[in-house]
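The other protein chains are all here in position, but one chain of the complex has been omitted.
Residue numbering begins at 1 within each chain, and the chains themselves are lettered A and B in the order written.
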Amino acid sequence: MSTATEAPASVSTAGTTGVRSWRNAIILSVVALFSLLVFALGAPGNDVTFRLSEQSDRFVLPPIVVSAPVIGWVAALAMVALAVLAVLHTRSGRKVPRWVLAVFALLFLIAFLTWVVGSARTPNVALYGLLAGSVTLAVPLIFGSLSGVLCERSGVVNIAIEGQLLFGAFAAAVAASLSGSAIVGLVAAAVAGVLVSLVLAIFSIRYVVNQVIVGVVLNVLVSGLTGFLFSAVLTEDSERWNSPPRLPVIEIPLLADIPVIGPILFAQTIVGYLMYVAVAVIYVALYHSRWGLRTRAVGEHPKAADTLGVNVNRMRFMNVLLAGVVAGIGGSFFTLVAVSGFGRDMTAGQGYIALAALIFGRWNPIGAFFAALLFGFATNLSNVLSLLGTPVPDQFLRMLPYVVTVFAVAGLVGRSRAPGASGIPYIKG
Amino acid sequence: MTPQEEKPEIPAHGRGENLTRGNAKDAARQDEVRLENAAETADGELPPPAAAATTAAPGTGPAPEAPLLQRIMTGNALVAVLSVVLSLILGGLLIAVTDPEVARASSYFFSRPQDTLGAAWSAASSAYIALFQGSVINVGGGSFTRVIYPLTQTLTVATPLICAGLGVALAFRAGLFNIGAQGQILIGATFAAWVGFTLHLPAGLHLLLVILAGMVGGAIWAGLVGVLKARTGAHEVILTIMFNYIATNLVLYFLSTPAFQRPGSTNPISPQLDATAIYPPLLGSAFRLHWGFVVAVVATVFVWWLLNRSTVGFELRAVGANPSAARTAGVSVSKGYILAMAIAGALAGLAGVAQVSGTEKVLTSGVAASFGFDAITVALLGRSSPWGTFAAGILFGAFRAGGVTMQASTGTSIDIVLVVQSLIVLFIAAPPLIRAVFRLPAPGAARTAKAGPTTPTPASTGAAA
Partner (left out) sequence: MKLELIGITKRFGSLVANDSIDLVVEPGQVHSLLGENGAGKSTLMNVLYGLYDPSEGEILVNDKPVTFKGPGDAMASGIGMVHQHFMLVPVFTVAENVALGNEATKAGGMLDLQETRTRIRQISDQYGFDVDPDAVVEDLPVGVQQRVEIIKALVRDAEVLILDEPTAVLTPKETDELLGIMAQLKADGKSIVFISHKLREVKAVSDVITVIRRGKVVGTADPDAPTTELASLMVGRSVSLTLDKQPATPGAVTFSVRDLTVQAANGQRVVDGLSFDVAEGEILAIAGVQGNGQTELTEAIMGLQDHVTGSISLGGDELVGRRVKDVIRAGVGFVPEDRSVEGLVGTFSVAENLILNRYDGAPFAKGLSMSQAAIARNADEKIAEYDVRTQSASAPAGTLSGGNQQKVVMAREFSRPLKLFIASQPTRGVDVGSIEFLHRRIVAERDSGTPVIIVSTELDEVLELADRIAVLYRGRLMGIVPGTVSRDVLGLMMAGMSGDEALAQAHDVQGGDL
């Protein structure tokens, strides 16, 4: 999928000043003013407490207590300063540096968090829980977006992530229930993901059906199929078919006790650990291995790869299947980690969010990882805040990931360039 | 990147070399080649290469205006019918396999295989008979009303499908993949419902305003996507998907505010629409079929006229088929995208009106059911043509209406309908597969297997935009 592709200019960019773009400067200014109005002027008068550990933890860190108005004002004024800097840069014909955007985003996040927690009925939140929960919620998103990376990097648009996750979740539940082993469920989930991938690959590569169509239809197919089997089989005897054992959390001694990051990195289920491994392996392989070089070539300029003896369609086929393994494992999260048992359409559009994370992360495994974390954070925040009782309606918080995605794909946070041949079938003469 | 130009060695529009290149122009050309394959002759039967075409006798490839009979003879209709048949067979197998009777009989399969097969047959056939009776004619219904009641149910369910399907189809023709009908229906329904229960106006005028509000709501919601696409080049697939979720949450939010919430209720449900804001029944109060169906028919005629007989449609089709050429010919591509999305949204809004003013009569966050997603399959099945979409809408309406009866009478889950629907769309998109399954001779050259998609779809217009 070519989202926000810039038309490739046929001329090189030799030492010229770009056509001046005021977009970044304007956006920063507007957001800075908004922050001034809401986070600074509208700051609650009380203190905000961020808890870093529980009393029962082995190492107990003292909570961070900050004054909401102070943080609000400091952050908002800093943001205004950065916006001014951006305007100055643009006026002198230079690009707004990326660090400005990064710092601005971080300040916004801090100010928002302080404001929103401070305005809640209980201005006290467990930061460690917020973060750990974000990672947990992000696990299927990360697997899903990695599946997207594998497909799109080799030139196949994968809208069917949702279907892969859902079928993976279903297969994991059934196989784990029947066998009594969560590991068997994990393997079954991978197989199920591959099955969905197989259909995607056959129709989009072999029969050259539009990839977006196949993806959309596959999602409907999987939703219908799992829904049907759920009511025809699973609910008939849910003891036998739909009561999978859960994957145990494997705590790594000592490391798991490190405050805040311990639970995130060292107290995960096997799916959680696999997630970190998958991100690292796919990143390294994509940019530093022969397979990666060929994959990227096939996704950018398949004919060039073909003329050098790389079998384009076989490469694509294999990568789409591999993507199925990854997304399928991600699907097992729903039934083996999150809850114990399959429910109709339980992935609830997470596959689409994964797709957004992929684009937000610029088709890069690491980027997709952080984008997915951000979406996980937004979702978790809305869960936590609805418990704390905030002034912001719950629905708006739930909207957040989607709105962020719209901004992302609209290029408001920097343009991203899709792989050149993504979505275009390769037809050999 | 290769800035130089294409010099096709084969004077057939470079068909011999329609290979992929990572260049925007080439991508556009690719689309064009594929679109061309999928041209109105459809089905990927390549028109013979130009060198041959100029000398070949007329009639080797069916021209768009070829007589109906000739078009059927080319096999497209046959592929469509066979796709439906194959999907129903697969669905039937699924029903049979999961049937408890079949499972019991299969335990002694080797001693009495006929029991298993018989049970399988009866499971699948009884489900399909129920489906048929629930959607077309209830043979044992007794009174005339009872007999034709299922048919009117089908048309009732088909109404929003047709409207939203037309929206998706129209956007397709303008090169846009509109996955956002769901959100557009919701927002359209919200606008319509608000006018319906807040304003109290005379009969006639009120309904008219409700319809208008629904269309405006959908048009704004979709038009926003059009603007973003035109201004920033963001891909409409992602945008529309995100807008669906935003719409759902927005409607949930509205339903938690006093302006929308039913007085005295804390549930997310609106007051009932005024009687003056409701579509009157079309065939009397014994049936649920309402005037919204007539609106859907009118919408179909309108979209047909708009696409095929109006300058606006000419522009939209040009933008969809080849944005570069459209731009060069003085057509504003940005305007085209915005307009196409707005009209598509207005049509989806009509579907929303059909829900709140036709069947549901209140606004809930589930008022759109899954019509927005079904609309995509409807448009695909209808090959993005207005009357094709109409027919596909009726077919899927029948599946839905019949599915309810089926679930009630045989206990077969209505989800089977989703399976059959999506299989139909998949199979229709890949005629070579259907031909292989039914061992039909492949028409034309052997290269058809590699021919493009059957629906004139936008493919990756984003790259060329």
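Going forward, a residue touches a chain if its C-beta (ideal position, glycine included) is under 8 Å from a C-beta of that chain, and two chains touch if they have at least 3 such contacts.
Just so it is clear, the structure is predicted and the values come from calculations on it, not from any experiment.
Of the candidate positions B:Ser332, B:Ser370 or B:Thr410, contact with the hidden chain is made by B:Ser332.
Interface residues of chain B facing the missing partner chain: 1-17, 21-22, 25, 28-29, 32-33, 35-36, 39-40, 46-54, 56, 58, 61, 63-65, 309-312, 314-315, 317-318, 321-322, 324-332, 445, 447, 456.
The chain not shown here touches chain A at positions 6-14, 16-19, 285, 288-294, 296-297, 300-301, 303-311, 420, 428-429.
Criterion: only the chains that are shown with their structure count from here on.
If you average the Cα atoms of chain A and of chain B, the two centres end up 30 Å apart.
Only residues 1, 3, 16-24, 27, 30, 34, 94-95, 98-100, 177, 179, 228, 231-235, 237-239, 241-243, 245-246, 249-250, 252-253, 256, 373, 376-377, 380, 412-413, 415-419, 421-423, 425-426, 429-430, 432-433, 449-453, 455, 457, 459-460, 462-463 of chain B touch chain A when the two sit together in their complex. Residues of chain A touching chain B in their complex: 1-8, 10, 155, 159, 199, 203, 207-210, 212-214, 216-218, 220-221, 223-225, 227-233, 236, 300-303, 306, 349, 352, 355-356, 359, 393, 395-396, 398-399, 402-403, 405-406, 409-412, 418, 420-429.
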